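Every protein chain but one is kept in place in this view of the complex.
Showing chain A:
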Amino acid sequence: MTPEDFDKLQSLLATRAGYRLSRDRIHLAEHRLGPIARREGYANVEALLSNLWANPVASLAWSVIEALLNAETWFRRDRIPFRILESELLPALSKARPDGRIKIWSAGCSTGQEAWSIAMTGLELGVPVELVATDLSQRAIEKARSGLYTGFEIQRGLTAKTMLRWFEPMDDQWMVKAELADAVRFGRANLLDEPTDDARFDVIFCRNVLSDMEPTRRARLLDGLERRLVDDGCLFLGAEEKLEGETVAFRAVNGRRGLYVKAPSALRRAA
């Protein structure tokens, strides 16, 4: 891949997905695009890209974008958010919403491990949770929806006891049991798109999305999350992520790493 190809890829990812493809990922990009080039019948990655620049077919562009997104995730990643959810948020919310279900959104859910981890927490507590999980990548969503994980994936973050409680062997993989499968609704969504409905959530998990985004697009993402979050709701960002002046809508909760609530100035919609 030429430096010009990489520049164009960076711009494609930035404009369509708000994603920052840093220069150190050039070899990773080359490696990930190889299988797409082969599948689409091109001699190599260069041929795939020169065709894409000359003839930007949406489906091919999206295959390329999806291959370059950072899909890394695992079960109960960082642990602490799930502990806070279990011991504080769900008990408090189920008191505050005695008749309703608690609405949670896993935004940027990748291959689904975060959503299943949230769903397990709700089911284990016996708290009714309505869980929506979305990702930009159709491929990631299809995998998430299949509920099938390799031995490596299923063991990363789950104890054997939890694995046996919620998954069963299926050929060489592990498949989510029906009881858990019914607890999550997966769909494709771009977090930069304007909301087309008025769904609002009590808790939003949007972890390790912001840090991979173009700095100039972060405010737009955060604005979308703010509009989707009820005024007394909670937002989880990734453990390593910090807001740095992108928004005044959220403030960090002291002593709860990664946890944010709406700042008083953002409560205008309550009026």
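In this text, contacts are C-beta pairs under 8 Å (C-beta built on N, C-alpha and C of every residue); 3 or more make two chains touch, one makes a residue touch a chain; residues count from 1.
The definition used in the following text is that contacts and distances are computed from a predicted model.
Student: Look at the options "Rubredoxin-NAD(+) reductase", "Peptide deformylase-like", "ABC transporter ATP-binding protein" or "Response regulator" and return the one that UniProt uses as the protein name of the missing chain.
Tutor: "Response regulator"
Student: Which one, A:88, A:124, A:168 or A:193, makes contact with the chain that was left out?
Tutor: A:168
Student: Taking the entire complex into account, which one of A:8, A:32, A:139 or A:156 touches the absent chain?
Tutor: Of all options in A:8, A:32, A:139 or A:156, contact with the hidden chain holds for A:156.
Student: Which residues does chain A use to touch the chain missing from this display?
Tutor: Residues 74, 79-80, 151-152, 155-157, 159-161, 164, 168-169 of chain A touch the chain that is not shown.
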